[in-house]
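Of the protein chains in this complex, one is absent; all others appear in place.
Should a chain be cited, it is by its letter among A and B, assigned in written order, with residues numbered from 1 in that chain.
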Amino acid sequence: MNRFLIPFGLFIVVVGFLAVGLTLNPRELPSPLVGKMAPEFSLPQLHDQEKVISSNDLKGQVWLLNFWASWCGGCKDEHPVLIRLAQSGAVPIYGMDYKDERREALAWLKEWGNPYSIVAVDQLGRVGINFGVYGVPETYVIDKAGVIRYKQIGPLREDILEKKILPLVKELQNQ
Amino acid sequence: MIPEIGHYALILALCVAVVQGTLPIYGAAVRDSSLMAIAKPAARAQFLLVLLAFCCLGYAFAVKDFSVLYVAATSNSQLPLHYRLAAIWGAHEGSLLLWMFILSIWMVAVSFLSTHLPEAMRARILGVMGLVSVGFLLFMLTVSNPFERLIPAALDGRDLNPLLQDPGMVIHPPMLYMGYVGFSVAFSFAIAALLGGTLDAAWARWSRPWTTVAWCFMTVGVAMGSGWAYYELGWGGWWFWDPVENASFMPWLAGTALMHSLAVTDKRGSFKAWSVLLAIMAFSLSLLGTFLVRSGVLTSVHAFATDPKRGLFILVFLAIVIGGSLVLYAWRAPRVGLGGGFAIISREGMLLANNVLLVAALGSVLLGTLYPLFLDALDLGKISVGPPYFDTVFLPLMTPAIFLMGIGPLAQWKQASLPALAIRLRWAFGVSLVTAVVVPWLMGQWTPLVSLGLLLAFWILATIVVDLRERLLQAEGGGSIGGRIALLPRAYWGMVLAHAGVALFIVGVTMVKGFEVEQDVRMNVGETATLGGYTFRFDGTQQVNGPNYVAARGTIHVSQGGKEVTIMYPEKRRYFVQNQTMTEAAISPGLLRDLYVSLGEPLEGGAWSVRLYHKPFIDWIWGGCLIMASGGILAVSDRRYRLAWRRKEASVPAAAQMARPTVS
Partner (left out) sequence: MRWLWVLILLLPSLATAYEAQPLAADPQVEARLKVLAVELRCLVCQNQTLADSNAPLAEDLRREVREMIAKGMSDREIIDFLVARYGDFVLYRPPWKLTTTLLWVGPFLLLGAGATGLVFALRRRQKKITDVTLSEAEHNRVAKLLSEGAHRP
């Protein structure tokens, strides 16, 4: 009797995995860079093309790096959240304008508001590749030493902000 | 009004299915003839009801009724009629209706062609099929209703995905589903045998033709899917080990193993429990495929739009049907007798070794397909498992199976001798080896993999010749070759044809993978490129208007050695409704090679980037599959099945009398 139950046993295991699979998202890609040094970058700023913003300038503080673009729908969804966050002053947000047109990006920020301390321009998407970006919007939480602590894939939502990001930021700021 | 009729027909069909799934099985358990007799008319009634529902949906598509949500989502006023009808199965809900429709076709076929079976057996078979249809009808009526209304009606539909607006769409899903659903018949036979508690060689004999026909359809369905991807997707690939492709390949592997195992059970009455398990496995893999395509647990180009509710329903259905069957198997199988004995080295032994290899291959494909899900569920990271894995693992498993294909048919039943077989086969091996080494060398490029592929293919063909020669020499057809050929049963010729089809398939795969060449060029008007001995001249593009698209059609003159061979018209189409751009490759098919041209992007000055391919022997891949399937059909037309069918008409009265309860 025992060995005839093996097919059933194997089947139950597979069904268990499939059931768990229903709760997962096979297309979401967690970042291998969490816990590692953020890639260095040195890019022109959106609002003042003569000036350069470099990742080194931002060491010593906890900050958010938000990849966005004027052509991105999800960015519009998360924008009010970013505006409120910027107004609260809890943590500085730096923007990375990903594969965008300068004119469109400036117009977009004018229309929807600018939550960013500084916006860097990643015209060709190279910095994005270094950060492991595969879509916009994506947001990174980076600590004082320049290590990536968290990556948010997709639009930021209030509840994620409350539950995950703000507590983490507070903890990192106290270090 | 018409969609409501269709909807109501489905509800009625569900009621009939519930009756069909319960009363006959109960009747078989208590030997009540009147209850068992419900099965046949119930199956036929279900067929008529589902047919009605199917026609109602087809009507809604034909008259462009955009007040039906499904029609609005998958059709469009500019879509030509044949594609509007094919759009019936263009998305999730309608494809379920197609599944159900094909299930009802198989049910009605079983109801007509099973009069030689004992009454209880037939009642149970149709009962099990009824239970399966309960699941699908319930699924449709709860979370996947194709007749759901859209109020207010849409002004126009969202159009069928341009990739699906193609003749392949008209044939591939129906063929594939005939295969998937066909395995439900073998499954029902198996469950009926387990329920009845009498599992004998007769069961295997009855099951074989049904299994073979389902396998033929499956072969054609999978081959068509591959051929369609080849010419539709624009980069000449024909198999990607994509999860949905694997979902159709796994039942095929199980079905192939089942066909061979049933041969052993039929002949020897042994390994009954294993055949039953394979039958359960084949249909389980069909259901698993249905789950994988619609639940969103795996990423695939072929996946339907996904909804977790639907995934959950199918999973629960899957768990009940397969879990129930496997529990029944664990309960009843140990009591099954052992049947006749045979040596390890014998035809039976080799058929079972074939089974082990096929099931190991099947297991590997399943492992590779589900492994990313396993790791993700255990929070061990995200990986991808793609063609490099499957190619690496599949080939070593299939190679011994193909060697066995050559030896098996020559081995005697019950006991064979390896040394004797080796002597009979030494010429075949020698010829295959020499040809396999020489041919690639003559073609200018020798690689071990190409030689291995050719060795396997020639081995199959050479052993067929050896076997045929031996049988013709031994047959007592009165001296003439024609007479002796006629004496060999069709089942034998079916096997020969099917195995030869495998050989041709292997030739196609080997030659294409070994010798195909491609070129990516920028072509100005008038420029030429040479590839594989052919010269391609680009003569510019012109705008062409289709029914629901506008295209840039290129003209390419192909010549060989100065003589014009053909003119090819690759297109770059833009479909209006979904604003999607599609590449329509131009293919010049040939017995020995395909020429494949696809347009890339327009460059300045009327020039285009063009991709050219020369693919030798690629049509042998699908040709081989079609020959395999025709071998199966030939085998099913064997005398013993036709006789059994004819004999049933004489014996029905006697059987009916016996089955009537003797208690008054």
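Everything below uses one rule, namely that contacts are C-beta pairs under 8 Å (C-beta built on N, C-alpha and C of every residue); 3 or more make two chains touch, one makes a residue touch a chain.
Everything numeric in this text was worked out from a predicted model, so none of it was measured.
> Of B:A60, B:A353 or B:A377, which residue touches the hidden chain?
For the chain that is not drawn, the touching residue is B:A353.
> Give the residue, chosen from B:C56, B:V385 or B:V509, that touches the chain omitted from the document.
Residue touching the chain left out of view: B:V385.
> From the list B:Y26, B:F112 or B:W235, which touches the chain that is not on show?
B:W235
> Would you mind spotting which of B:Q519, B:T566, B:S588 or B:S637 touches the chain that isn't drawn?
Final answer for the missing-chain contact: B:Q519.
> On subunit B, what residues meet the omitted chain?
Touching the missing chain: residues 235, 237, 240, 242-243, 270, 299-301, 303, 338, 340-344, 349, 352-353, 355-357, 359-361, 363-364, 367-368, 371, 375, 380-389, 392-393, 397, 519-524, 526-529, 538, 600, 609-610.
> Where does subunit A touch the missing chain, residue by residue?
29-33, 99, 124-126, 128-132, 134-135
Quick note on the criterion: only the chains that are shown with their structure count from here on.
> Based only on mean CA positions, could you tell me how far subunit A sits from subunit B in angstrom?
Chain centres of subunit A and subunit B, defined by C-alpha means, are spaced 44 Å apart.
> Taking the touch rule as given, give the residues of subunit A at its contact with subunit B in the complex, in rising order.
Residue list for subunit A touching subunit B: 1, 4-5, 7-8, 11-12, 14-15, 17-24, 26-27, 29-30.
> Mind listing the subunit B positions that touch subunit A in their complex?
Residues 273, 277, 280-281, 284, 291, 295-299, 308, 311-312, 315, 318-319, 322-323, 326-327, 329-330, 333-334, 370, 372-374, 376-377, 381-382 of subunit B touch subunit A in their complex.
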